[in-house]
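Notes for the one structure printed next.
All protein chains but one are shown in place.
Read from first to last, the chains carry the letters A, B and C; within each, the first residue is number 1.
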């Protein structure tokens, strides 16, 4: 009996250790994604000399691709709470694992932001004479977290993040759907990167198109403690909660649209035949 | 007898339901492609700050790649009436399915355009003080549909769209031809995206190189009802019909060139041997 | 006897027909590559509004990728006389086929240039008030063929083209070498495209880095007859022959460097073992 309890207790300890290890491992990958912040940093701090819309869009997208690739075999490529939540809601991930994923994603984004700040410490000091500002012509807070453009209303900004993340998740679910399997196994992270290029090139102007609560809140928390102060939360009409709530909502929405409109029809035996007939065949077996 | 009629009637109902479902599904994918309009929007509305030729070309091309990928297993990647028509003409698609495809493509492009307008609503209002203009320095209609450059004559513009779409289809037929199979299975959407990059970087200056009647008419209809008015049809010397008729014509032309010059010679047993001898072998088995 | 002669004569006729067909087929693909000229055209004719270094480099490179892909199963991807000659010299292509390849490549490049001119006819007329100039601020001949920068001496330009094409061929031989097979089958055209991006981004400033006699002479011939006149041959100190002779020389040089330094050591049984030991294994089986 005592023996059994000992084993159980040992198991619990091991599980706890594994969870801590997992947080460390997963946060490493999210930190790599957060290097994307450096792309914005390079464009802003060099005043456009060493970067622009294209380096930011491609750089950030490829940071996501690399982060998904390197974490693929360890954490399953989870670097975005909006994605993890949508997978829980649709039964692809156990709810009990969600807190660990989100904690690790936040921690990683915080650490990645700190790394970017450390690497560009001299550049930050030079850029604005040592002052770290959230708004104004020498603002640098937008390197880390997203802020709304001056013209953007809260409701439009909220809708922006709901819709962008809905498209992101709808496409991600399609990309990883093995029954819709058009993307070859192993190329999914590249397809996700190309998708991020589309979304940031097309929907990035309002507020930088975060689509990822951890990638936004982690670096924002870092700036709050690193010298930008609490204005990072009040700026843009208390904008900070929008890139957290809206992507979570939009992600679930996009995932459910995919499941309801596409996925559940895969297994329909009556329409399956029809589907098959006019789908793959016509496009890929043209000769 | 009555039983049979009932079954038939039930089947007809099911078929109708499936068609409606298909229209919804397919239009989802075309809507994703229409996010490409957002790339033009970001470049125009930010007056070049957040976008330029490269983000538009790469962003639009990757929107096509993603749309083909996510729809691959469901609609066979059909997002362009010029492609669908060319496939009907060459016997790759049943003519009875063409109307459903085109309807869904139009609907999707309309919805995608509406989404872009919604997401950038504040930006549109800010850009031109609330006026939605088709021509002039603050014109924004070109974000959605294509318009000819001032120098472009109708005949040159028509030829432009015939030739661009002919090249598009010729290349698409080659990319998906399993007997010419150089593009690995599953990478076709990426090859199509690269092809769109070539065509928009090289032939995009005259009128934006739509090469897709649905991607042009759908958003144009949206602008007509959303506030730009009927000038979207009269502008550019009644340009609107050119990116509809010319791509359909050019697509069939390009497809037929491929079939006549390339495809029918695949199965020629006499030239087959010769073909094989000087083709694949020499390039790929060099060592 | 007479019967045999008849069959022979019939065979000869068929062979002739097949050669004519091959010229038509192969030139189609080279014409697609020549659409790359349109990328330069778009950047020049829009005075930088719709293109720049990045659209030209990426657009041209992807034109090569697409042309190699679509022609892969038919002509073996041959669109460059410098590549075809290097393959003849190293025994990968029959010398008797070289004339057909080169003829088709020239013809295709000529036709492709004509297509670009036709599509942009109005733009050309607008750009320079109807005058087609080879030099000066409104020059447009460089859209089609390459010309040396003002600072470039003939000897430096010649060396540039020899060295660029040598690197091109060395890398192409490596990419298609099945014994060195790191590029997965079917992705070679993409690797070639990436290679062209490197070469045009890094060695394109002197004279546009043609590295392809057909891609240069075909469009140059077109401009000579289309209105730019014989100055296309005299400009740049009679530059025209450099992008023909130097790439042919450089291509053979690069191919021979690859064969002598790399390829012949593959089959060396003594070094093979050693090679294998420190090569593939250490990099790819790290775990």
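One rule holds in what follows: contacts are C-beta pairs under 8 Å (C-beta built on N, C-alpha and C of every residue); 3 or more make two chains touch, one makes a residue touch a chain.
In this text the structure is predicted, and so the values were computed from the model without any measurement.
*Asks:* Could you run through the displayed chains and say which ones the absent chain touches?
*Replies:* The undisplayed chain, in the complete complex, is in contact with A, C.
*Asks:* Looking at A:151, A:176 or A:261, which makes contact with the chain not pictured?
*Replies:* A:176
*Asks:* For the chain left off this view, which of C:103, C:139, C:205 or C:249 is in contact with it?
*Replies:* Looking across C:103, C:139, C:205 or C:249, the contact with the absent chain belongs to C:205.
*Asks:* Return the single residue from C:191, C:214, C:242 or C:255 that touches the missing chain.
*Replies:* Of these options, the touching residue for the absent chain is C:191.
*Asks:* Which of A:14, A:153 or A:234 sits in contact with the chain that's absent?
*Replies:* A:14
*Asks:* In the whole complex, what residues of chain A lie against the chain that is missing from view?
*Replies:* 14, 18, 21, 24-25, 28, 32, 35-39, 41-42, 45-46, 49-52, 54-56, 58-59, 62-63, 65-66, 68-78, 87, 92-94, 97, 115-116, 118-123, 125-126, 173, 176-180, 184-190, 193, 263, 266
*Asks:* By the contact criterion defined above, which parts of chain C meet the unshown chain? Give residue numbers in ascending order.
*Replies:* 52-54, 57-58, 149, 151-153, 156, 159-160, 163-164, 167, 170-171, 174-175, 177, 179-184, 187, 191, 194-195, 197-199, 201-206, 257, 261-262, 265, 270-271, 274-275, 278-287
Heads up, the rule we're going with is that only the chains that are shown with their structure count from here on.
*Asks:* How is the touch graph of the chains shaped: line, ring, star, complete or other?
*Replies:* line
*Asks:* Please work out the Cα centroid separation of chain A and chain B, and write it as a whole number of Å.
*Replies:* 29
*Asks:* What residues in chain A touch two or more of the other chains?
*Replies:* 54
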